[in-house]
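Let me begin by handing over the structure; questions about it come next.
A protein chain is absent from this complex, but the other protein chains hold their places.
Order of writing sets the labels: A and B. Residues in every chain begin at 1.
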Amino acid sequence: MGARIAGQKVRAAFRFAATAGLICSLPMLQGCALSDAPVLFPKGPVALAERDLLFTAFGIMMIVAIPAILLTFLFAWRYRKRTRNTADYAPDWDGSWGIEAVVWLVPAAIVVVIGTIVWDATHELDPYKPLASDKPAFKVQAVALDWKWLFLYPELGTASVNELAFPADRPLTIEITSDTVMNSLMIPALGGQIYAMAGMRSEMNLLADGPGTFTGRNTMYSGDGFSDQHFKAYAMNEADFATWKEKVAGAADVLDAKAYVDLHKKSVADPVRYYSSFETDLFSIILRKYAPIVGPYESKAAELICRGAA
Amino acid sequence: MLGRLTIEALPFYSWVAMGGAAVTVGGGIAVFLLITWLRAWKVLWTDWLTSVDHKKIGIMYVVLALVMLVRGFVDALMMRAQQAFSLNTEGYLPPEHFEQIFSSHGTIMIFFVAMPFLTGLINIIVPQQIGARDVAFPFLNSVSLWMTAAGAGLVLISLVVGKFSQAGWTGYPPYSGVEYSPGVGVDYWLWALITSGVGSTLSGINFIVTIVKNRCPGMTFMRMPMFTWTSLCASILIAFAFPALTVVAGQLMLDRTLGFHFFTNGDGGNMMMFANLLWIWGHPEVYILVLPAFGIFSEVVATFSRKRLFGYTSLVYATACIALLSFTVWLHHFFTMGSSADVNAIFGIATMIIAVPTGVKIFDWLFTMYKGRIEFHPSMVYTIGFMVTFVIGGVTGVLLAIPPADYLMHNSTFLVAHFHNMLIPGALFGYFAGLNYWFPKALGFKLDTKWGIRSFWCWIIGFYLAFMPLYVLGFKGMSRRMEHYADPSWQPYLIVAGIGALFVLCGIACIAIQLYVSAKTWGSARDITGDPWNGRTLEWATSSPPAAYNFAVLPEVTDIDAFHDMKILGQAYQTPQHYEDIVMPKNTWVGLALGALAFGLGFAFVWHIWWLVALCFVLSLVCVAIRASDDNSDFVLPAAEVARIERERLAEISPADLHDMRDFVPRGVASGAPLTGTV
Partner (left out) sequence: MSAATILEEEQKHALHSREFGFWIYLMTDAVIFALLFASYAVLAKNSAAGPTSKELFDLGRTSVETGLLLVSSLTFGMASIALMHDQKGRVVRWLIVTLLLGLAFLGMELSEFSGMIDKGAGPEVSGFLSAFFTLVGTHGLHVALGSLGIVVMIAQVLTKGLTAPVRSRLTRLGLFWHFLDIVWIGIFSVVYLPGVL
C-alpha cells in the first residue's frame, strides 16, 4: 500500500517534471515563431528602417560589449586565487595611459558613429514627415477613447471604431488626439508610435508593403480596459477597399454629436462599429474641447460634445 | 470628523485585498508580540529608535529596505503569475488589483527598497571611510530615516485602509488626476513620495556636508575611497533632483485636492509638463540608485582582487561625468510625445554619451581584476555577475536612446526588461555585494558565504529567465502593464518569466537563510580584528561593530588605500600615545516624533481629515522649534572611557588573527626585506 502511494508520488513527480520541462523548452521550440514578431519582421518601410537602425546600432556596440563580457570571464578565471597560479600578479599596478586611452576613446568613437546615424535617422524617420510616394496620402483621424479607438475618414466621410482600413498602395497619414487620458497609438508591423493627448494633435505617417492585416493598439496604460484596447488595421487592395468603403457607407449608424457623446462613455472590448457619416469638424471640436483658452462654441453640436461628454 | 474615511475603506470587498491586509496586519502584530516577548521595547527605544548614531540609523535603513523588498517582490510574483495564466482570461486578478500591484511594485522598489538600501549603506560606511566620527548632522539623519519610514508606512497601510494607486509608479496625469482616479490610491502614492522625498533631500544635504567638511586630516578629495566619491556624487544629485519630485508631486496633489489645473485635460492644464518635471527628477534618480552601487563594486573588486583599484582618477572623472550628464537626458523617457526631430536627436545623443563614462568604469574594474588574485567571495561574485549582465542592459539602453528605435520599443516589455536589466544588476546586486561585504562591519560577524553564493545563483538565473523573455515579447509587440492578452504565442515566454520569478524567490529565501544561519553561528564567525577581508580603506581600521565614536584618534591619511598602507607599514592596531575626550550627540525622540507626525499628516490628507492635518502640522512646527532652541544636544565621552573601550578591543586581537601582508609582494619580484605583517 505504502509502496504504491510512493510509486504514485514518484510518477506524479515525474509527470510534473516532464510537463515543466516541456513548458520550459516551448519558447526554444517556438524559436521559429519569432517570424511573427512584428518588430523583427516588419511589413512596411518605416518599421523596416527603424528595425534596421536597431540592428546596426546593436552590431556596432558589439565591438565593445563582446570584449567586455569575454574579458570578464577570462580575467575572473585566469587570475582566480589558487595555490599555484602562474599568472602574473601586480598588486600595486593601478593605471596605464594606453589602456585608459583605449577605454575612453573607443566607446567615444562608437558614440560618434552611432550619434551621426541617430541624427540623420531621427530626421529621416520623424513621424510627422510625409512619406515620398507617387500617390497622395490617405488621411485618417484617430481619436483615443476609453477604451477603444475611433477612426474618422475625412476623404470618405465615414467613421469606424476599433478597425482601421486603408488602401495598401497609398501612404497613410494619421492625425491623432485623445478624448480621454494619455494614449499611444501603435501599429508595430508598420512603424513606431506617438502619444495621443487631449487638446493636442499629433501625427504619424506610415506605409504598408502590400495588403495585409496588422494589429494596432494603445501602448500607454490608461485604466481598466487597457488590455483590450487593440484593433485590426487592414491594408487593402483596390477591390477590397472599394467593398469595404461601400459596407461602411451603407451602415445604419450615424456619428452625430449625440451618438458621439454616447460613444465617449467608458466601455471595454467594444465590437467593430461603422458609421456612414460623422459630425462636421468632429476632430477639431474634440481638439478644442481641451483648448488652453476657451472661447464661445461655434455650434450646438460643438457645445454638446464639449459639455455633454465632459 | 473622519473626512472621507468610512467603514467601506476596509478590504472586505475581495479575498485578494483581504489577504493582503491580513498579512500586513498579521505581520505588524507578530513583530509587536515578538518585541514584547523578548522584552525588547526599552532597548529598542533607547538604543535604536531614538538613536542618532549613523551606524544604527544605517542598519535601520537596511532593515527597512529588506522588509520592503519582500513586499515589493510579492507584488512582482503576483504579476508574473497573473500574466503566465491570463491568456484570453481574466486570470486570478481583476484589473483593479493588477493595477494596484504594478503601481505599488514600482513605487516600493524605487522609493522604499533602493533608496533606503543605498542610504543605509552610505550611512554605515561613508563616515568611517573618511575617518569621521559621525555625519555632519546626526539629528537630521534621524529625521530623514523616520520620514522615509513614514512614507513606507503609508504604502503599507494603503493595503489595509483604502486602496493604493492604480496609475503606475510614474503616475502620469491626466489618468492620475482626480477626474479619472477619484479614489484615495493616488493620494497615498503622492504622500508616500513627498514624505520619503523630503527625507531623501535631507539625507543628500547631510552627506554632502559630511563628505566635504568631516574628512580626516590628509584625506584630500583625490584620496577619498571610490564609494565615498560615488556617494558624494549621488548626494549632489539627490539635492538637485529631489526638489523636482517635491514640486511635481505637490502640483499633482493640488490638482487632486484643491481642483488646481496643472496637469488636467483642458482648463489650461498641461500634462506634458508633468512628464518633464517627473523625469527631471527621474533620470538623475536612476544614477542616484546606481552610482553608490558602482562605488561598492569598486571597493569590492579591489579588495577581492588583492590589488589597487585600476584607474582611480579615471573612475572619479567618469562618476562626475555621469552625474553631470544625468541632468541632460530626461526627455528620452518620452521621445514619442511628438517633439521635433532636432530635440529628439539631441537628447538621444546626450543619452548615448553617458554610455562612454559608464563603459570606462566597466573596463576599469576589469583591469583591476587583471593581474590580481581573485577570491570568489559572494560580494565579488555579485560584482562579476553585475559586470556581465549590466553590459547587456547598457546595449539595450543605447538602443532605446535612438529615437526611431524607441518609437518601436517604447511602452513595451522590452523597456521593462531594459530598466530591470539596469537596476537589478546595476543597483540591487551592488547593494547585495555591499551587504555581504560590510555586514561584519555593521554587526560584528561574517555572513555565511555558502548561502551567499547560492543566493547569487538563484538571483542571476532568475533574472535571466524573468527578463530575457520580456525582451523578446517587446519584439512581439507586447505592451507593459497588460492584465490579460489575446496572443497565444506570448504565453510560453510569460511562463518562463514566471519561472524566473520563482528563482528570484529562492534567491530571496537564500538571503533570509543566510542571515538566519549566520546569526545562529555568529560566535564562530565573529570579526575580531574589524578587518575580515583584508580591506584597503579606513572603515576596516575600526572595530566591528565600531565604537559609537568610530575612531578613538582620528587617522591621518597619505594615500588612497589608507588602511592597506597602515597595515603594510605596521601602523595598524597601535595604541596611541594618549586618548582624548570625545563629543557625542545625545539621543533624541524628536526625529521619531517628526516621522510619526509626517505619517499622520499624510494619512489625514489622504482621507481629507483636515483637523488632523492641521494638528500634525502645528505639532511638527512645535517639535522643530523645541529642537532649534536646544543648545545642549551633545555630551562628552571622557578619555578614560575611550581608553577602556579601546584597550578591551586591542587585547582581544592576537597576532594570529591578522592578515599576512607578505601576500602583497609578488612572487619573483625582489623587493628587499619581506614586509612584516603587523603588530
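Here, a contact is a pair of C-beta atoms (placed from the backbone, for glycine too) under 8 Å apart; a residue touches a chain by one contact, two chains touch by 3 or more.
Just so it is clear, the model here is predicted, and its values are computed rather than measured.
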Contacting the left-out chain: of B:Ala9, B:Val70, B:Met273 or B:Val388, that is B:Met273
By the document's definition of touch, the residue of B:Gln251, B:Asn436 or B:Thr588 touching the omitted chain is B:Gln251
Of B:His261, B:Arg526 or B:His608, the residue that touches the missing chain is B:His261
Had the left-out chain been drawn, it would touch chain B at residues 136-137, 201, 205-206, 208-209, 212-214, 239-240, 242-244, 246-248, 250-251, 254-255, 258-262, 264, 266-270, 273, 277, 280, 580-581, 583, 621, 625, 628-629, 631, 634, 636, 638
Chain A positions in touch with the non-displayed chain are 292-294
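Just so it is clear, only the chains that are shown with their structure count from here on.
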Between the Cα centroids of chain A and chain B the separation in whole angstrom comes to 33
Contacts from chain B onto chain A in the complex sit at residues 95-96, 99, 166, 168, 172-175, 180, 265-266, 268, 270-272, 305-314, 334, 336-338, 340-342, 344-345, 348-349, 352-353, 355-356, 359-360, 362-364, 366-367, 369-376, 384, 387-388, 391-392, 394-395, 398-399, 401-412, 469, 472, 474-477, 479-486, 489, 492-493, 495-496, 499, 664-667
Note: in the complex, chain A contacts chain B through residues 23-24, 26-27, 30, 33-34, 36-40, 47, 49-51, 53-54, 57-58, 61-62, 64-65, 68-69, 71-73, 75-76, 79-81, 85, 87-96, 99-100, 103-104, 107-108, 111, 114-115, 117-119, 121-129, 180-182, 184, 186, 188-189, 191-195, 197-200, 202-203, 215, 217-227, 230, 289-293, 310
